[in-house]
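One chain of protein is taken out of this complex; the other chains stay put.
Which chain is which? They are A and B, in the order written, and residues in each are numbered from 1.
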Amino acid sequence: MNRRALLKSTALTALAVAGYAASSRWGAALAQDGARIFTLAYPAGFPDLDPATSFSNDGAVLANTYETLTRYIPARDGAEARVEPLLAESWEVSADGLSWTFHLRSGVTFHDGAELNADAVKKSIERTMTIAGGASFIWSPVTAIETPDPMTVVMKLSDPQPMDIIASAGFAAWIYSPNAVDKDNAWFNAGNNAGTGPYMVERYEPGQRAILTRNETYWGGRPEASFDKVVFEITEDAVLAQSKVESGEADWSYGLAYENLEALKANPELAVVVNPSFETLFGMYNTRRAPLDNPKVRQALSLAFPYDDVISAGTAGLGVRAKGVVPPGIWGHDADAPVPDTDLELARALLAEAGLAEGGLELTMTYANGDSLESLAGELWKANLEQLGITLTLQPMAWEAQWQLAKSDPAAAQDILVLLWWPTFITPYDYLFNLFHSEETPNFNLGYYSNPAFDQMIDAANILSGTDRPKAEAAFIAAQRLMIEDAAAVFMMDRPNVHVIRSDIKGYVDNPAYGHVVFANELSR
Amino acid sequence: MKAFALRLGWAGTLSLGIIIAYVALAALAPLLAPYPAQGIGAPNIVDKFASPSAQYWLGTDHLGRDVLSRVIYGARVSLTTGILVVAISLLIGLPVGLVAGYFGGWIDEILMRTTDIFLALPALLLAVLLASALGAGMWNCILAVAVSWWPWYARLARAEVLVLRGQPYVEAARVMGVSNATIIARHILPTASKPLGVQAALDVGPALLTASALSFLGLGILPPTADWGQMVNAGRAFFPERWWYSTGPGFAIFLLAIAFSVLGDALRDRDGGPRHAAH
Partner (left out) sequence: MHLIRYFLRRSLLSVFVVLGVTFLVFVIAQVVPSDPAALYAGPRPTAELIEAARQTLHLDAPLHERFVGFVTAMATGDFGISYKSRRLIADDLAIYLPATLELAVFSTLIALVIGIPTGVLAAARRGGWLDRASSLTSIAAVAMPTFFLAMLLQFVFAKWLGVLPLSGRMSQEFSVLDPLPTITGFNLVDAILAGRPAALFDALAHLVLPALTLAAYPAGIAMRLVRAAMIEILERRHITGARALGLSEPRILFGHALPNAVGPALTVIGLSFAYALTGAVLVEIIFSWPGLGRYVSEAILSKDFPVIAASALVVTICYVAMNLLIDLAQALVDPRVALT
């Protein structure tokens, strides 16, 4: 490079460096002024901030700005799972399970100044049910909401359901101000606030960030040195998210590459929090298409799945062998489920019994575009199946495309559809009904699995779940064993929840019932 | 041979050598790759993320597969895509340009305005659009890039024909009643093909860069087939701690793209060709 060009580029760099240095010095000065910010490198945006219809990542924002009647606390460290009071201080259920009475907390106000009372609860649930979008179906058993006094809500049900758990759901269970019930979706998405939560939306910049600011009139307590602002920096790229928590630009992130966790753990500035998630990864077999209509072939395929290898190579050993589709931490989980281990010899024998000793079978597996864990599971499975003479084609697809293919015509659909399922509210019925209950035209039973005995068992168990949970649990477990026996799906793993957080943050507890939600008011620095 | 090297210049000759080496690697991959099975995709998770060593010269990837073997197998995909993209583009663009230039008038107008539409969508964007519509996979990827590429050849071919059409020998042939098809095939194509050939050589590099960009975005080659763009993307998550995963395939693309570009320059200096076709 000649002198002139060198000078030019040096000047340019110097300018940039000076600017950057100046700006970060200024930033440090501001931070001393006391604005405490908790920053999350969050991998997705928040397109729907309407508490009635929001049914995806938006929950991460809503959980800090709105509250539900109850909150679900999963089983942990030997403690049983339980439902905790939140906006409701207590509740009781009638003997027939058809009437639930919630007693509300007093002295709670919404962001707009309105008071929390039975009328507000009734109105917000009714708005959610009327709009009938998102996860509003959780309220479908409710036939009437009564308000015998200003602080008491009575829900009348069509059939017995665990309303305490339903009211704790991470979607569609939010209670909002009576002043907002006649507002439309756009009003909420414009950043207006109508919740009771510890934070309020200050600004949402699509593609960049959501900024929440502290609700000074929040009814609940906060730790000392809690945060004034919560900033979700939208960072789709996991590589960048990792750099951001490493450099301190962000305080929390998830979805980072499992292989890098060892290095992150070794970093004293970071804490790696590993928990079971409520997300199970499995592949549904198309039970209507030959040869997978033969349970023996399905069993053989499941026997060929490299369970341990996928856990070790895909999640750095952090994943957990799936015991059916209901993950640990949820009641109805079957720790002793008869799930198969990898056994290629047994698989070969089963294939021979099914008349497929020669191999030559060609199968297609679809999975979510860009999901590296699903892709890896497919690659390793493919290698095992090759030894059995089976060719597995891996086809990444956008979810909607994958879904449409599965629903269209079972004879032409994919042989295996890989799915990651999370529950809308915490009951085994959510998993078992949606995924495996017989359906005329399937919505999520995408393997067309149909077993009347199984249907009957889970339906009966569900009716019991509001009144006699132990009995319901036993019935759910028996039903799952039936479905595992039938090899309706290959249960790949229970995905671990891994969150990386700066180690100077205090008070962080991950609650898998609310996937990738941080309750920021519990935190401090 | 020596004369040939002289005419191509040392840089051009070296580039040609590099390209031939890549072709040899691709063709003989099963013999040359240290771990052919891993090159195709067989996992080997016991050796996951081994750093470069005597056993694995370029280290191993997230499934323990030898990166060198996968880079060698990746040459198959990259060369095939690069060359086929250009070939298919020529196959579409050349006839369009020849016909438009030779017949002129409303045929020219229709063909060239259609070409303009394809040119107005920036190439990578059109390729990304098409790839997402067609779905991932090598052939779809090749097709997607080729569809965004052919208009350049149509323009070039037309420009050449416009010059040649007025040449006395072409005029003479026409007066003598030689059929249009014969004139195009005998008199125009041979002369026009030289600069187009040079441009084609120059374009293999950019074509494979575009294809690798699609793979990088997850719209190209499907796993477990080894592909450089996809490897760079997969390895990016582990960069710089496991630098070898991205760096090997990254430099493989880089070197091959350079070789095609320098060779194209050398050919242009020798044969003459279009001065510049901007992509």
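Just a few scattered comments:
Operating definition for what follows: contacts are C-beta pairs under 8 Å (C-beta built on N, C-alpha and C of every residue); 3 or more make two chains touch, one makes a residue touch a chain.
Everything numeric in this text was worked out from a predicted model, so none of it was measured.
Touch with the chain omitted from the figure is made, among B:Thr80, B:Thr114 or B:Ser193, by B:Thr114.
Among the residues B:Trp10, B:Tyr169 or B:Phe254, only B:Phe254 touches the chain that is left out of the figure.
Panel shows chain A; residues 1-2, 4-5, 8-9, 12-13, 15-20, 22-24, 26-27, 30, 35, 37, 39, 45, 47-48, 53, 55-56, 132-135, 137, 185, 189, 203, 205-209, 211, 229, 231, 233, 235-237, 239-240, 243-244, 247, 249, 369-370, 397-401, 403-405, 424, 441, 443-444 of it touch the chain omitted from the view.
On the side of chain B, the interface with the absent chain consists of residues 113-114, 116-118, 120-126, 128-130, 132-135, 205, 209, 212-213, 216-219, 229, 232-233, 236, 239-240, 246, 250, 253-254, 257-258, 261-262, 275-276, 278, using the contact rule stated above.
Just so it is clear, only the chains that are shown with their structure count from here on.
Centres computed as Cα averages put chain A at a distance of 43 Å from chain B.
By the touch criterion stated above, chain A contacts chain B in their complex at residues 238-239, 242, 257, 259-260, 263, 309, 312-313, 369-370, 372, 375-376, 378-380, 382-383, 394-397. Those residues of chain B lying in contact with chain A across their complex are 41-43, 45, 48-49, 62-64, 135-136, 218, 222-224, 234, 236-239, 241-242.
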